[in-house]
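For this view, one protein chain was removed and the others were kept in their places.
Each chain gets a letter, A and B, in the order it is written, and its residues are counted from 1.
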Amino acid sequence: MKRTALMTEVSRNWDEFHATDISQKAPFFSREGRLYDCLFSQQFDRKLLDHLFTVADRLRQVTGTPEGAAAVARLLAHKRAMLYFVQPSTRTFLSFLNACHILGLKTSEIRDTTTSSEIKGESPEDTVRTFSSYVDIIIMRHPAPGFVEKTAWVMNRAKRPVPVVNGGSGKDQHPTQALLDVYTLHRSLPGGVDDKRLVMVGDLKRGRTVRSLSYLMKNYRGVSLTFVSPPELRMEADILEFLRRHDIPYQETEDFASAMIGADAIYMTRIQDEHDVRGESRGVDYAKFHFKAEHLKVIKPSAIIMHPLPRRHEIELSVDEDDRAVYWRQERNGMWARAALIAYIFGVDGDIPEPGR
Amino acid sequence: MKRTALMTEVSRNWDEFHATDISQKAPFFSREGRLYDCLFSQQFDRKLLDHLFTVADRLRQVTGTPEGAAAVARLLAHKRAMLYFVQPSTRTFLSFLNACHILGLKTSEIRDTTTSSEIKGESPEDTVRTFSSYVDIIIMRHPAPGFVEKTAWVMNRAKRPVPVVNGGSGKDQHPTQALLDVYTLHRSLPGGVDDKRLVMVGDLKRGRTVRSLSYLMKNYRGVSLTFVSPPELRMEADILEFLRRHDIPYQETEDFASAMIGADAIYMTRIQDEHDVRGESRGVDYAKFHFKAEHLKVIKPSAIIMHPLPRRHEIELSVDEDDRAVYWRQERNGMWARAALIAYIFGVDGDIPEPGR
Partner (left out) sequence: MKRTALMTEVSRNWDEFHATDISQKAPFFSREGRLYDCLFSQQFDRKLLDHLFTVADRLRQVTGTPEGAAAVARLLAHKRAMLYFVQPSTRTFLSFLNACHILGLKTSEIRDTTTSSEIKGESPEDTVRTFSSYVDIIIMRHPAPGFVEKTAWVMNRAKRPVPVVNGGSGKDQHPTQALLDVYTLHRSLPGGVDDKRLVMVGDLKRGRTVRSLSYLMKNYRGVSLTFVSPPELRMEADILEFLRRHDIPYQETEDFASAMIGADAIYMTRIQDEHDVRGESRGVDYAKFHFKAEHLKVIKPSAIIMHPLPRRHEIELSVDEDDRAVYWRQERNGMWARAALIAYIFGVDGDIPEPGR
């Protein structure tokens, strides 16, 4: 079935298309059974996750030597990427930028819309299409929910489509953050993610990362979740309903001290008070949900401590020196997971040379 | 004759030099019969245009394979470019940046004068000379008319000159836009530009692109022009006088519907109300000068529709899907034409490998 036909079947109209369930519209963002636009964390299934982790491991290993790094930097030296990041994000931006550089992609950056010709009255769709004229992939972060998806939708209808990767859109989706989180679990937990107990802590109501991570757990066997938060910031009902539907056991508690004891992974988050409407998080006693140096004595020797960063005071600084604190590695995993994803989208994931050659 | 002697003959003083006719000062911006600084669209003659188009076609074709792209990216891998764009321009900026990347040039960007040491009281000439210290070519966009030319003038007198390419200076010159427009005509019109009828539509009074394009028509045989605009925004007298002098037939009309029928190329432009002094374009009924989907039925099957972009409402969105709408290709042509120009300036235009090798 041709892509335009496929789209017509879903909807020719953007608003209608956008409102469609992700599972129905996902095929529109794939080509020949391969992810083309990376927009939703729901696009990752177990097989794809495992494959991307293998590719990420391989990239990391091969680039350990100058020769290997040079070979990897030739993989996409003929391609050009556009990083369109109009929402402040140093971390994700740098991670993607350097992922591109590892693969040899040349990069252009748009980080400020005021330098853009949007000021001449151009529509956002035309602006995006202009960017795509010069490059082979668009990596995009945008404050408006749905805008990245719309870009991919527009591009797929153009005569010269280029893949679109979501670097964070509004409050709804940040699929590569979910990817790097699962990659970190996979890489740091002995035996991988299956059968592990995950404890998520903090502002679960508004934390995009804990929501996506919960979704992705449906790809693993025997996982159980514990949600630790102040009552005001509990995980939303839609996620809990999703977990019940997929038979993923979970519990909710305010008692962090007890919950951490049996944890295989402790996923800390900061309070997202930039999303406060009326300062509702100001009264929350968040100190009970901090990870302190003294806690290192009570958690499992094999447990890992994660954090999507940036942190404020959720994790005491001296915890950084413990081997179980993996958040800095988690951050770096993001670069490798993103490099793996980009290599996969361009179909060069099979061309990475053997390590040690 | 040495360049300093050549300059002295024209003038040693900037103001006097600047006021000199372009035809007289053009040699100062060439070296060994080859364009060195690209400042004015008047520097393009038929021979150079045809050559650059061949180079652009070749670049496009060769880079279609990873091997070809890699070979082209080695052409100028030993050179460094500075993009000094202190006037907002995403489109031209990205086009030049990616043209550099195609040729392997390393790039530095200055896009905001407030990060510059200009704030320490340095003269603009010293600042530009500083930039040139680190690079091999300067590509410049500047709001002040004449500033890019002055930069080239200063650089040509320095001990370590580097070529300067005009990416748009004030309202006066934007030579690479003219280049890409003619390249698009050349590439999309069957049999090329000779003997064709061009219809230019919109704000002809203040549109830099339609002015330059009119100038360049003197390089072609048998071209006739039709200027379609509201009476307030007619083509300026200097261009009309130029056309008469070069025996290029033209007509002026407000009747777009009739004019489009015989057109080989329809060049649409937006109203440049940012140049309004007292809101003079506010009262103009511009709707009569829009290209609508219904017009697709009346224009020639071989006609092409161009637009320098960004557009507002001059062209209905659904027109994009017609094969005769070439403005998105026109935009992409800009990248190839600029890559060709840069390759030519550095004298590597003869080193592009054969396609298919």
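The rule is short, and it goes like this: a residue touches a chain if its C-beta (ideal position, glycine included) is under 8 Å from a C-beta of that chain, and two chains touch if they have at least 3 such contacts.
Keep in mind it's a predicted model, so treat the numbers as computed, not measured.
The residue from B:L35, B:V72 or B:V135 that touches the chain not shown here is B:V135. Across B:S108, B:T253 or B:S302, the single residue that touches the chain missing here is B:S108.
Of the listed positions B:A19, B:A77, B:A144 or B:I261, the one in contact with the omitted chain in the full complex is B:A77.
Panel shows subunit A; residues 63, 65-66, 69-70, 73, 88-91, 93-95, 97-98, 101-102, 111-112, 270, 274, 309-312, 328, 331-332, 335 of it touch the chain omitted from the view.
Remark: the residues of subunit B touching the chain excluded from display are 74, 77-78, 80, 82, 106, 108, 110, 114-122, 126-127, 129-131, 133-135, 158-160.
Basically, only the chains that are shown with their structure count from here on.
As a whole-number value, the distance joining the C-alpha centres of subunit A and subunit B reads 41 Å.
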